[in-house]
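Quick one: structure below, then a few questions.
The other protein chains are all here in position, but one chain of the complex has been omitted.
Entry: subunit A
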Amino acid sequence: MLPGHADFRLSEGPPPKKLNGRRPIPEKPPTEPPAALDVWDRRVADGLAFLRRRLAGAYEVDEFGFDPELTESVFHPMLRVLYRDWFRTEVFGVENVPAEGSGLVVGNHSGTLALDALMLTVALRENRPHPRHLRLLGADLVFRMPGMSELARAAGATVACNPDAERLMNTGQLVGVFPEGFKGIGKNFSERYKLQRFGRGGFVSAALRTGTPIVPVAIVGAEEIYPILADLKPLARLLGVPYFPVTPTFPWLGPLGLIPLPSKWLIQFCTPIPTAHLTEFADDPLVVYNLADQVRETIQATLHELLQKRPDPFAR
C-alpha cells in the first residue's frame, strides 16, 4: 500500500432518510448465496430450465430442422451409453476428420437398423478436441415414417439428395453418407463386411461440386448386432419396407429382439481425399466413378485390417 493511502477514505454521502416510514431505497430481492447450491440443486434447476425452454419454444432450429439443444441434451447422452458401455467402441484416425469447414464422411453400412450411423455421430461428438455434429443423409423411407422423420430431422439428418448435400457442404458442415443404402444394412450375415455396390456416386459429385474433402470410414461391429439369417421378401413387400429380417432373436422374442447383440466396435477414419482441384469434373461420369471406386476400395481394405485387430466379434 502506498504511503498515505491507508487513511484515505471516500467521503460518505448523507445517511438514508426515512420518509413516511418507508425505506427510501427499495429492498433488494434476497439472493441465495452460491455456496448453498449443491450439485443436485443445480441439476434440478438446469433440468427445469431445459423443460421450460422446450415448453416455451425458446430454442433455435436450422433450416433442415436440426435442433442442437435437443440433440446434445437428450439424444447424445442416450446414445453414448450404447456407444461406450454396450459396444465398447474404439476409434482410430479421428484426426483425419477436418476440425472445421466442410467434410464428407463416407462409411460402410450394416446392421439391419442404421445404428452404425448413430454411433458415428457419437464418435465425432466424443473423440476430439473439437466435437462436431455429423449431418447424416438418410433414405427417403426414414422421412416417410411419422415420428421417425421428425426425430431424424431434429438430430440433424436430411433426405439424401444432391441439393441438400451441397447446401450442407457449402455452409461448412460435416456430412455423413452411406452409399450402400439398404443393400448394405439389409444384407445377409454370410455377406458380412463385403461392401455392396455404391449406387451412382451422387455423393462424389456433390463433394466435387463443393470442393469438399472425402473421408472414408470403416466401421466394424455393426454386422453382428442383428445378424440377418433370412429375409422374408413377400412380407417386406406387404409392409412396404426394403427387407424383413429374421435374426436369431427377431421376430421370435418380439420387442426383446430389438436389443442389439453386444459386439465389439472399431471405427477407423482414413486419410481424407482432397477434391478441391477436381471441381470442374463434377459432371464427368468417369472421374466420379473412379473416385467412388477409390473410396470403396479404401473402406474395404480398412475393414480387413480392422477385422484382423478384432478376431473375436464379442471380445471385451
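Note that a contact is a pair of C-beta atoms (placed from the backbone, for glycine too) under 8 Å apart; a residue touches a chain by one contact, two chains touch by 3 or more; residues count from 1.
What we mean here is this: contacts and distances are computed from a predicted model.
Of the names listed as "UDP-glucose 4-epimerase", "Xylose transport system permease protein XylH", "Aspartyl/glutamyl-tRNA(Asn/Gln) amidotransferase subunit C" or "ATP synthase gamma chain", the one that matches the UniProt record for the absent chain is "UDP-glucose 4-epimerase".
From the options A:161, A:276 or A:301, the residue with contact to the chain not on display is A:161. Touch with the chain that is not drawn comes from one residue among A:143, A:189 or A:289, which is A:143. Within subunit A, the residues in touch with the undisplayed chain are 41, 44-45, 48-49, 51-52, 54-59, 61-65, 67, 140, 143-147, 149-150, 153-154, 158-159, 161, 163-164, 167.
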